[in-house]
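Take a look at the structure below.
The complex appears here without one of its protein chains, the remainder shown in place.
In order of appearance the chains are A, B and C, and numbering begins at 1 in each one.
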Amino acid sequence: MLKAILHTRPSRQLDTIFTQKDLQRLNGTVEVLWGKDEEMPQESWTQAKKEASILIGIPRYGVGDVDEKAAPHLKAIMEVGGAHPRRELVDYETCFRRSIRVLSCAPAFAKMVAEFALGHALAALRNIVDADQKIRRGEEKWGWRGQADICTLYNATVGIIGYGNLARELRLLLAPFNCKLHAYDPWLPDTYLEQQGIKPMTLEALLQACDVSFVLAIPTRENRELLNRENLEQIKPGAVLVLASRSHLVDFDALIELANAGKFRATIDVYPEEPPPPDHPVRRTENTVLTCHMAGGIDPAFYRIGEMVTDDVEAIAAGLPPISMQVAQPEFVARR
Amino acid sequence: MLKAILHTRPSRQLDTIFTQKDLQRLNGTVEVLWGKDEEMPQESWTQAKKEASILIGIPRYGVGDVDEKAAPHLKAIMEVGGAHPRRELVDYETCFRRSIRVLSCAPAFAKMVAEFALGHALAALRNIVDADQKIRRGEEKWGWRGQADICTLYNATVGIIGYGNLARELRLLLAPFNCKLHAYDPWLPDTYLEQQGIKPMTLEALLQACDVSFVLAIPTRENRELLNRENLEQIKPGAVLVLASRSHLVDFDALIELANAGKFRATIDVYPEEPPPPDHPVRRTENTVLTCHMAGGIDPAFYRIGEMVTDDVEAIAAGLPPISMQVAQPEFVARR
Amino acid sequence: MLKAILHTRPSRQLDTIFTQKDLQRLNGTVEVLWGKDEEMPQESWTQAKKEASILIGIPRYGVGDVDEKAAPHLKAIMEVGGAHPRRELVDYETCFRRSIRVLSCAPAFAKMVAEFALGHALAALRNIVDADQKIRRGEEKWGWRGQADICTLYNATVGIIGYGNLARELRLLLAPFNCKLHAYDPWLPDTYLEQQGIKPMTLEALLQACDVSFVLAIPTRENRELLNRENLEQIKPGAVLVLASRSHLVDFDALIELANAGKFRATIDVYPEEPPPPDHPVRRTENTVLTCHMAGGIDPAFYRIGEMVTDDVEAIAAGLPPISMQVAQPEFVARR
Partner (left out) sequence: MLKAILHTRPSRQLDTIFTQKDLQRLNGTVEVLWGKDEEMPQESWTQAKKEASILIGIPRYGVGDVDEKAAPHLKAIMEVGGAHPRRELVDYETCFRRSIRVLSCAPAFAKMVAEFALGHALAALRNIVDADQKIRRGEEKWGWRGQADICTLYNATVGIIGYGNLARELRLLLAPFNCKLHAYDPWLPDTYLEQQGIKPMTLEALLQACDVSFVLAIPTRENRELLNRENLEQIKPGAVLVLASRSHLVDFDALIELANAGKFRATIDVYPEEPPPPDHPVRRTENTVLTCHMAGGIDPAFYRIGEMVTDDVEAIAAGLPPISMQVAQPEFVARR
């Protein structure tokens, strides 16, 4: 039986990511070393690595050596969060050389974020958040004449900025609305998008054309403030921008300034500083829907983490490649 | 060429329901009598009915006689709103006897209401409305521990109360969420629902089982306060009730009392009195999402009305049955 | 309890259209008069009509009088086959005047025919029937060079001639193939088709454009030999014509002559005379797939008949309009 080191950190305790059923599956598949809600002492870790085939959870002091001597049986390093570990924590080069897979649980969050992004888009397009506040203040407008600027997703032109896990799930949710889908993703060949019925576009053309645009790209060195002031000014008047992945992607000050000025509507779940300071102007922005980094991190996503980890432990124990988690690719590691 | 009388009322002016293209189609198909944004004088109406095959728009003084003498060519009466005209306005018995169809534009609103109901459900399930208000007041909670009671539509158990036009459209929007669908509709045989992958249920069982329940039934004499206090108390704790069709269906006082008490969450678009008085307690309810009768009445629905009317004028002029509008059925007329 | 007369004919015996469950439902809903696998004597029929609210199965001697005196309680006449009864058998005018619905089970066959038509199209496009015969004769060609004229439904241009029940079901089956859908149907307004993502076309343009065309129209006086020789000659070279509804729609001699000449491929399930004479040339046609009127009439369709009848008996007994069967429309009756 293969051995796996399992330990967690405060925000991912065992009972928040593993159901009883999955823990049983896990214990039936590998011999679990440590297996506690606290970090293994570094010395024990170094010792246990000599026996372990799978490491689940990355310690704060880093994985350390993963060469043939330090970790002779190692096959996989599994991060129980949504992103691959930082390069300070894992020696990726040695992992790639030895075909040790470094895995994240990014796909666990994709459905939850897609649903939330759709909820944001509908809340903005159909004025749901705004109407609720006005009714509570006695300021709402009745009758269809009050709804002049209201739009619908049906038959809308929709843009997706960054076409990865999140976008693939969002596409499924948008399917019944019969939208025209456009995407901007410099990492994907046009034909890949076209095969999925999506029209590739430059960022500028997308912002000008779309009734709703979803910012779903993961942050890289290259896409900081991809949506700078100049690009934000291209957004179609009255359109909705859904900022769902990371604030890293936008010039946040320009975003709230332009939303306040009524150039477009924005929905925001992520902020440059979280929480934003009590007096940060974003808290008083108009034409916005604001939530507090709630898109992905809800219970079903966390239990999906445990399920994915257990799936891939089973696969590796059976001599098969992992199937559920996301494997780190050298090219993306190089760009971080 | 057949003749049609066309006139509108303030809330349905010609240019808000007909695009130029549809007006041209209409004028190319029938000779339009009157055709103005004001009601025809009753005497002219009586005269014109002698020639007209189609009446578009119901005058406030009622359609009047529709027998062989008063309206010898009459084939259809088309209401440009979402419900068939009241019995005081149309002599349905004579219409049925003469195979004169009485038509409404109910389906025009179905997609818009379905989208809105989905937006309501997501706003409540994912706390979008609540979070927005808390952020603006500086009271929001961060981190996944703050999201304990948040749910998702994915894999949820969903109930539909009243399975008609609205529900059929909503089912399409829910399809990608992989919900278990239940419905309560005393007008439909079980096998009809089962054919569509929906499990028929008693109202009580549905309320107890479902994470989200949508109230979509049209009001009838028989379903006033169908959701009375006793039924509302059956709702699964923490579930979401989406009140989208008419407040007629619920004991509204019980609804807001139970929502305030935290028994469940409710989203409300329709009210016993619209607008509710400024001091009505619904305006301060907790655990609710409130909007002001905005589900259906937006521009795309209104233009769909003109399109449907024109479609069916074309059909009738070609000697075919109408295809787009909804035909009044004797049994439902009898129940109004 | 309402009363219903139920009797059948040889090709629709009770146990071939009603499951035990549906028979029990039926008997629990109405008092069944007669209820046998043989025709009621005409005199008893005349007597029973005085009490009956629903007639299930049309006797060969016709329904007879349906006025207030002969059939005072009558609400519905239900044909257990796929077409409304001929005008000699039912006094439609009186039925329409009295809001007595005349119902057929046409929708029961739609799914079966749609599946069969898809099977025909794939058998022709992918050379399945042809390959099977060649292998049995030792004449098959191997290797991809042998497959030069093979096509695929994926991304194909598909035409539908007659967009009714059958077409609606077929559209669902074609959805995953990402076809461009065109339709020719003089009974439908363009916008109705466009709402479903289908491009309306003239018959000629459709035949010239489409890789596969499905003939699904029901026969009327007006569409006899709609696909005459001239139209058939417009078919795109190498395309596939699927003749699924009735041979009435085509010039059958021209069809087999042109298929033999290799102008296009045809799949044929219906014939001017059934069975065709032993020496009929259709039996030796090349570039065809031939079946013997098998598209709709299989067990699941027959049991669906019983289910639909029972559904609508339940509806009518509850004072509701029928929901599952197809109601005869005056305009279509007039065209027969």
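Structural remarks
Everything below uses one rule, namely that a residue touches a chain if its C-beta (ideal position, glycine included) is under 8 Å from a C-beta of that chain, and two chains touch if they have at least 3 such contacts.
What you see is a predicted model, and the numbers here were worked out from it, not measured in a lab.
Shown chains touched by the undisplayed chain in the intact complex: A, C.
Checked against the full complex, the candidates C:A261, C:C292, C:A318 or C:A334 give a single residue touching the omitted chain, namely C:C292.
Note that of C:K49, C:R101, C:H120 or C:H182, the residue touching the chain absent from this view is C:H120. Residue A:L188 is the one among A:A70, A:A83, A:L188 or A:A254 that touches the chain missing from this view. Interface with the hidden chain, as seen from subunit A, comprises residues 96-99, 186-189, 191-192, 307, 310-312, 314-315, 318-321, 323-324, 329-332, 334-335. Contacts to the hidden chain, counted on subunit C, fall at residues 11, 111-112, 115-116, 118-120, 122-123, 125-129, 131-136, 138, 140-144, 146-148, 150-155, 172-173, 175-177, 274-275, 278, 283-284, 289-294, 297-300, 302.
Here is the rule we use: only the chains that are shown with their structure count from here on.
The chain with its Cα centre farthest from the Cα centre of subunit C is A. Interface of subunit B with subunit C: the two copies contact each other largely through the same residue positions, with over half of all numbers used appearing on both sides. Chain centres here are Cα means. That of subunit A falls 50 Å from that of subunit C.
Rounded to whole angstrom, the centroid-to-centroid distance between subunit A and subunit B, based on C-alpha atoms, equals 37 Å.
Mean C-alpha positions place subunit B and subunit C at a centre distance of 33 Å. Within subunit C, no positions touching two or more other chains are listed.
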